[in-house]
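Only a single protein chain was left out; the remaining protein chains are all shown in position.
Each chain gets a letter, A, B, C, D and E, in the order it is written, and its residues are counted from 1.
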Amino acid sequence: MIEANLDDQTGEGLGYVMEQLLTAGAFDVYFTPIQMKKNRPATKLSVLADPQARESLTKLILAETSTVGIRYQTWQRTIMRRHFIEVPTAYGPVHLKVASYDDIEKKTPEYVDCARLAQASGVPLMAVYQAALAAADQVDKED
Amino acid sequence: MIEANLDDQTGEGLGYVMEQLLTAGAFDVYFTPIQMKKNRPATKLSVLADPQARESLTKLILAETSTVGIRYQTWQRTIMRRHFIEVPTAYGPVHLKVASYDDIEKKTPEYVDCARLAQASGVPLMAVYQAALAAADQVDKED
Amino acid sequence: MIEANLDDQTGEGLGYVMEQLLTAGAFDVYFTPIQMKKNRPATKLSVLADPQARESLTKLILAETSTVGIRYQTWQRTIMRRHFIEVPTAYGPVHLKVASYDDIEKKTPEYVDCARLAQASGVPLMAVYQAALAAADQVDKED
Amino acid sequence: MIEANLDDQTGEGLGYVMEQLLTAGAFDVYFTPIQMKKNRPATKLSVLADPQARESLTKLILAETSTVGIRYQTWQRTIMRRHFIEVPTAYGPVHLKVASYDDIEKKTPEYVDCARLAQASGVPLMAVYQAALAAADQVDKED
Amino acid sequence: MIEANLDDQTGEGLGYVMEQLLTAGAFDVYFTPIQMKKNRPATKLSVLADPQARESLTKLILAETSTVGIRYQTWQRTIMRRHFIEVPTAYGPVHLKVASYDDIEKKTPEYVDCARLAQASGVPLMAVYQAALAAADQVDKED
Partner (left out) sequence: MIEANLDDQTGEGLGYVMEQLLTAGAFDVYFTPIQMKKNRPATKLSVLADPQARESLTKLILAETSTVGIRYQTWQRTIMRRHFIEVPTAYGPVHLKVASYDDIEKKTPEYVDCARLAQASGVPLMAVYQAALAAADQVDKED
């Protein structure tokens, strides 16, 4: 994980950096609101990435933000195995992400599918999501 | 809505105040992290309540917290009509909150039912929640 | 301003709602992290909009989110007069927003111009932004 | 209350504005972390002030920050009556703020006194604070 | 420490997970508001626990939340030695936690005792807390 505390960067600039980091291959980028000295509201930038990408992402952060220093550290990770299945709903087919680890298995409707179908059908995102979960439940019963 | 900024109260004390205000009849109580002068991290206490309860809740806040002043203001509200139906799931019956406004209707599984059944059945909360949403979807299809 | 506290909505769903509300004509939409009862981290949704859009935006929020109630209130506003001028930089022309109120005048480079030129030129956003501010400073001197 | 959402201001600049607003007579100034469109972490600036100071503080905010608009609104307030008493502690005399409203009375050690004595005596702030509360408790018993 | 970023979990579900993790033996569980890509407000779940409990807590998080991955890392800790003493107050006896490390010693009233006595006596929590601190101060003088 790469981190930097930013108190002399605007929110506009930070939104831009998030986009650049994701494009450059970061697994995930997130912001945490923090409070620094001299009554400064600030933002902590956190980047999860492959260790091999550290140097290039570090340079991107130093170039695009006002910080003069970043810090980094290795975390261990436990990741579930994933595959996708497709289920039918009244609004069209939706992919379910099937994640498993040991004896745990869970199915989650893919956000992009649900958002696309919701807009195409003119219904709330929740309606599509609920229909996809119902279809997932049906798959479970048939197993 | 009643609000107070608290920079000389502990988190322990704030958890206690939330409980007291809910017991005393507040509709809802929530905390927002804020940053006050002299580098002080602080908490904004917000209380949604019936205007008739304002005086008693104000006194409770003044007695239980370190603040010497509260502020308040009236908001208008739009509230959906609600009733409850019960649906069967593999883990037992769950109540659905059915909320409607104009041509909008939505069904949400009751959290307390799902939590109780999840613990009784030794399954994740999500499994019960998903089963209840599937049952809700079934009700929609039968309408 | 329209507000709703959401403790039974996912972050995914909230990102979707922000986009829908902006498309539907809200002036601005923002999220505030709050803490609700029963140890629930939650999000306050705030929407700034024309009073005439209130009913349609309310329906959008009730349809797309899990909340059963919204609250609203009128705020007064003081808005600076704005016009745009274009200034040259080494990376290409940038629009400056010139905002004025009484004897106050300030010039801000347009984010979208700077972002576009930064990507086209392969330089950091800050470099373009700084060049645009320098150009703004030049305009001030010539006034 | 005067408010503005700021997504193109740095934390440095915000710390400066807080100081300027307090110097210019605001009762209280606080920041709330918010999240605006285009993935921008931002800060809401809130200023509590006398209605008569609204115009001058508005101009200060428009001049010192990047925002082009502020919003404002009147809240009602309930404020406790306050006076100060002095109590002795092992570290020196401390002022207690005695606040009362209806049948509620509470005593709070003055932060500035405790901080000054802590530094002069080379003891933790908590030690002085605790001694002052003990002295307050003693006053209560003698009443 | 075990951490996971959650952007597709509701606040309701997160309150439930906190409870489950504490019951399962975590030392401490806390939430941090974060901001993820696609304008999603999200929550970082952090769990402090014995390294031996890592595998069972990881499985609990994967089963009960929507995340497909967790990360973890070992921190060193410095913990003060603690014992409890009981002091009398006007509202009944209160336990003080006495914590010591090197030449530092501090006494803190136990929250549960203060909360119980406050409710039994019908007085604010602060009144009991203040009385307990005064009693602690008395103990210090007698040492």
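Rule of thumb we're sticking to: contacts are C-beta pairs under 8 Å (C-beta built on N, C-alpha and C of every residue); 3 or more make two chains touch, one makes a residue touch a chain.
Just so we're clear, the structure is a prediction, and the values are computed from it rather than from any experiment.
Chemist: In the full complex, which of E:80, E:120 or E:139 touches the chain missing from this view?
Modeler: E:80
Chemist: Using the touch definition from the top, which of C:6, C:29, C:47 or C:136 touches the missing chain?
Modeler: From the options C:6, C:29, C:47 or C:136, the contact with the absent chain belongs to C:136.
Chemist: Which of these touches the unseen chain: A:62, A:90 or A:104?
Modeler: Answer from the full complex: A:62 touches the omitted chain.
Chemist: Tell me, which residues in chain B touch the chain that this view leaves out?
Modeler: These residues touch the chain not displayed: 6-12, 14-15, 18-19, 31, 33, 36, 38-43, 66.
Chemist: May I ask you to list the residues on chain D that touch the chain which is not drawn?
Modeler: 12-13, 16-17, 33, 63-66, 111, 115, 118, 124-126, 129
Chemist: Hey, which chain C residues sit against the chain that's not shown?
Modeler: 33, 35, 37-39, 41, 106, 124, 126, 130-131, 133-134, 136-138
Here is the rule we go by: only the chains that are shown with their structure count from here on.
Chemist: Chains in contact with chain A and with chain D: which ones?
Modeler: Expected: B, C, E.
Chemist: B-C versus D-E: which has more C-beta pairs touching?
Modeler: B-C
Chemist: Considering only mean CA positions as chain centres, point out the chain farthest from chain A.
Modeler: D
Chemist: Take the average of all CA coordinates in chain A, do the same for chain C, and state the distance between these two points in whole angstrom.
Modeler: Chain centroid spacing, chain A to chain C, equals 22 Å.
Chemist: Can you work out the whole-Å distance between the CA centroids of chain C and chain D?
Modeler: Measuring from centre to centre gives 28 Å for this pair.
Chemist: Using the touch rule from the top of the page, what residues of chain D touch 2 or more other chains?
Modeler: Residue numbers touching two or more other chains: 8, 18, 31-33, 35-39, 41-42, 66, 73, 106.
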